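Remarks on the structure that follows.
The complex appears here minus one protein chain, its other protein chains still in place.
And then subunit A:
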Amino acid sequence: MMKYFSVLMFALLLSACSSSTSGISIESSNQNVVIGNTSLANQIEIEKAIIANANGLMKAGVPVTSKTDSDMKLQYRFYWYDAQGLEVYGSDSPWRQFVLHGRDSVTLQAVARKPEAKQYRIYIREASY
């Protein structure tokens, strides 16, 4: 009896320490949605990647809708690419935090920092805190 209990506690301890950092991404060039985390894909919906122009720089907008009733703490990050598909400013873009309330819809927006950026990709995942 004690053996099973200790094994259970050990397993519980280990699982509480690990967290998934995979998420969902969508690209602006072909509206390709890549689902890396199926449980997250069941809780939020991202349909399209909008491209707009802000004073000559590319402006990105991605509407995200929650399919659950409770608050979700999420992070997102933009990767910018030029016309050839090379990263323009990607590795420097920090993870931004946002809270998605139950059944709410938020548009994640960013402005490209260099005029060479012509396409973008957004990666959304759950926050690890």
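Criterion: a contact is a pair of C-beta atoms (placed from the backbone, for glycine too) under 8 Å apart; a residue touches a chain by one contact, two chains touch by 3 or more; residues count from 1.
Just so we're on the same page, contacts and distances are computed from a predicted model.
Undergrad: Could you check which of "Maltose/maltodextrin transport system permease protein", "Molybdopterin-dependent oxidoreductase", "Penicillin-binding protein activator LpoB" or "Lipoprotein" matches the UniProt name for the chain that's left out?
TA: "Penicillin-binding protein activator LpoB"
Undergrad: Check the options A:35, A:106 or A:127 and report the residue that touches the missing chain.
TA: Within the whole complex, the residue contacting the unshown chain is A:127.
Undergrad: Take the complete complex as the reference. Which residues in subunit A touch the chain that isn't displayed?
TA: Against the left-out chain, subunit A lists 16, 54-57, 59, 75, 77, 91-97, 109-111, 113-115, 127-129.
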